[in-house]
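What you see is the complex with one protein chain gone and the rest in place.
All chains are identified by letter, namely A and B, in their written order; residue positions are counted from 1 within each chain.
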Amino acid sequence: MKILWITGLACNGNTHSFLNYPYLEQFLDDFEFIYHPIIDSNYSLVDIVSKTISCDILLIEGSISPEITKADKKLVDIITDYSKVVHKIVTVGTCATFGGIFKESEYENISGLHFDEKNLVQSFLNLRYKTISISGCPVHPETLVNTFYAIKNGIELKLDEYLRPKEYFAYTVHNGCTRNEYFEYKIDNHNFGKKEGCMFYNHGCQAPFTHASCNKILWNEVNSKTRVGQPCMGCTEPDFPKANLYETKKNMGIPANLPLGVAKRTYLTLAGVTKAFHINRLEKDMFDD
Amino acid sequence: MIKLIEKIEGEAKLHFSFKDEKIDFVDIEFLQTRSIEKILEGKNAFDALVINPRVCGICGHAHLIATVQALESCYDNIEISNKAKIIRELTLNFELIQNHFKWFYFTVLPLFGYKQAVLKAAYPSQIMGKAIASIAGQYPHNSYAVVGGVVSDITNTDIIKLQQYIQETLNSFEKNVIDLKTDEIEQYVKLEQLFTHKGDLNQILEDILETKWETLGKSFDRFIAFGENSFFQKGKSIKTRRFTAITEENIKEFSNVTSLAKNVVYGDKYYEVGPLSRAIINKNPLIKHIHDKYGDSIVSRIVARVVEIPLLLKHSQQLLKKINLNEPSYIEPKIDISKITASGSSSVEAARGSLTHKVNLKNGIITEYNIITPTQWNLSNGTKQSPGISQKAMFDLPNENIAEIVFKSFDVCSVCTTH
Partner (left out) sequence: MEDKKQQRKNAIIECSLELFASKGFYNTTIPDIAKALKMSVGNMYNYFKSKDILAQEVIRFISKYLGNELRKINELEISTEEKTHKIVEIYFKIALARPEMIDYFLRIYLSNREVFRDGCEGMICVNEFVTEIMIYFEEGVKAGDLRDQDFFSAFGLFMGYLGGMVFLKGEDILPKKLDEYVDDITFNIYKALSV
C-alpha cells in the first residue's frame, strides 16, 4: 500500500513519533512511502508536486493554510489533486486535525483539514467521508500505524464526531493512570516531584476529560506523562492548547471541567462523600513504613 | 540556479550563483515560519514549557530545558536540587544522541550514494526515547521540567533501567557505527587510526579520502558554545585559540532580505556551533588532532558529531552514579510566578549547537520571547562581502551536489531555524 506523507505548518513531531514504532521493519515491508519527510523514496518533493503519482493513502501532518506552499505549489492544491486518487486521507496530529498550536501563526485561515478547533471547515467538506483523524501532539505511533493496517486490511473503524477511531479515542487518558486511587478518593495533596497524588485537583491535569489511550498503550512502550507526574495537557482535543496548563481552573473550589460524561451533581455528591473519610495509606508516601 | 534541499526537518532553497564554473555565492532561503515567539506573547510563563518543545520534533527537548532555565533565571533566588539538574542533563543527552544517529544514517549515508539505514537509526533512537520516557513520561514532546526542578520521582529501579538503555545504545553504536571506545577517543592522534576499527563510519571516511574531499567545507574556523553543563564547556575558539569569557548579551540577531530565518553574530562575527565546535572548545584530543590536519572541514564535522555519541553515553553512565535519590526532585519557588517581573535567558547545547532562549516577564506573563537556534548560527545568510559560516564553506565548490554535502554536514533543522 502506498502512502504520501505531506507536511504543512509543522514541527515534525509526528514524523519522529512515528519513527518510534517498534516494528518499523515489518511496516516498511508492508507499506511504501512515495514521499516522507525523512525516509527516502523513489520521488523527491518536486516530483510529488509536479505530477499526481498513484498512491492509496494521503497523510497530512501540520496545520493547513491557503498561503502555504511546498516546492512552490500550494498545499491545498496538492491535497485537492491527491484526494482524487487516494482512497483514504489521514490527518496526523492535532495540527492537521484541528489547527493546533500553530493556529496562531501568521498565515491566513489556519486550521486542520476538516476542523478549526471544534468548528467544521467548509473547504474540504467533500473529503470528509474518506478521512480518518489521528489527533495528538504528537500522534502515538501505534495509533497511527495500526490505523494504516486497518485501512490496508479493509477494516471499517468506528469513528467519533471528529473522525477519530473510537478504538483509541473512546478511552480517556485517565484510564490506566497509576495515580487513579488518589483521584478515586479525592486526595488532593499532590506536589510536583512525588509519585503520589492526583494532579486533577490543583495542577491542571486534563486526563479525565481528554480522549486518548496514553495510559492504556503507554508511550515508548514504557510510560506516560501522568504516571511520571506531568499533568495531561489535553493534546488530542480541538482546543489544544488551552491557557494556564499547569493550573486547574476552579469556580469556587469546584473544578470547571469534570470527568467526561459525569454530571455535576454526581461528581459533587461523590466528592462530598469521599472527602469525609481519611485513608491513611493514601495520605502518606508509598514507600514509607 | 535554485536547488530545493529536502529532508532537513523541512526544506530550504539554495540560490546558487556561479562564476568561472565555481560557486561564487549561495543565498540561503528558509520558506516558512510559525511565529512562535509571537504566539508566546501574552501567555502565562509556564505555558511556554508546553509550547516551546513544539518548536521542533527532533530537538524539542532542548527547547524545554532552555525554557525552564530561562524562566528560572528570572528569579532572584531559586533553588534547584543537584538531582534535578542531573536528571535534566541526562534527558538532554539522550536527545542529542538520537539526533546524531538519525543524522548519520538518514542524512549522511545518501550523500555518499548509500541507501538510508532506517533501522540502524531507528533502533538506538527508540532506546534513547525509552530512556527519556522513563523519566519524562514520553518522547517526543514532554514538559516534565518545571520551574523548581522536575516532576519525576525516580527510584533505584528506574536508574537500573536507564543503565541498561545506555548500554544497549552503546552496543548499537559499537556494532554499527564504529566499535570505538571512549578511551581510544582520548588516545588517538590520527584519523587513520579509526580505520583499524569496523563500522559504517569508516566507509564514509574512506570515501571522503578517496575522493579527496577531506578538506571540503572549510569555513572561518571560528567556533562558539554557550550551553555549559557538566560535560560541555562554554567559550569560543578562533582556530585553536580558546576564550572562555563570552556572554549571551553580545549575541545579536538580525533579519536578512531573502529568508524568513534570522542571522546571528557574536561581536559582529559569524561563528560555527555544533559538535565540532564543542569538541574544539572542550579540547577533545582526537578531534583536535583531526582538526589540526583537516581544519574545519566535513571530515572534522562528521567525526566530531559521531564520537559525541559514545562520549555522551559514557558521561551519562557517570552522571547516573552521582544521583542522590534522597534529594527532592522539585523545590517549590518561594515566590509565585505571578509576582515575577523580570528578564532572563539561558543557553543549552542542543544536538546541532548552542540554543539560546531569552524571556521578558511581567507579573508572570510573557511580554517578549526570543529563540536563537543553532542552525541560525551555522546557516546565517550573510552577503558576498560578509558571508555566513556555511556560505563560506560552500564557496568555490564546482557544483550544487557537492554543496549539498557541505550544507548537510552542519546537520540542518529547518523548523528550528525559522520557529
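Everything that follows uses one rule, which is that contacts are C-beta pairs under 8 Å (C-beta built on N, C-alpha and C of every residue); 3 or more make two chains touch, one makes a residue touch a chain.
Predicted model, so just to flag it, every value in this text is computed and none were measured.
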Left-out chain, listing which of the shown chains it touches: A
Residue in contact with the excluded chain [from A:N42, A:N119, A:N244 or A:T269]: A:T269
Residue ranges of chain A at the interface with the undisplayed chain: 250-254, 256, 264-265, 268-269, 272-273, 275-277
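As a convention for this text, only the chains that are shown with their structure count from here on.
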Gap in Å, rounded to a whole number, between the CA centres of chain B and chain A: 27
Of chain A, residues touching chain B in the complex: 7, 9-17, 19-20, 22, 24-25, 28, 37-40, 44-46, 68-71, 101-102, 104-106, 137-138, 191-195, 214, 219-230, 233, 235, 241, 243-246
Residue ranges of chain B touching chain A (in the complex, touch as defined): 4, 6-7, 9-11, 31-35, 38-39, 43-44, 46-47, 49-51, 54-58, 60, 102, 106, 110, 115-116, 118-119, 121-122, 125-126, 129-130, 132-144, 146, 148-153, 328-330, 332, 415
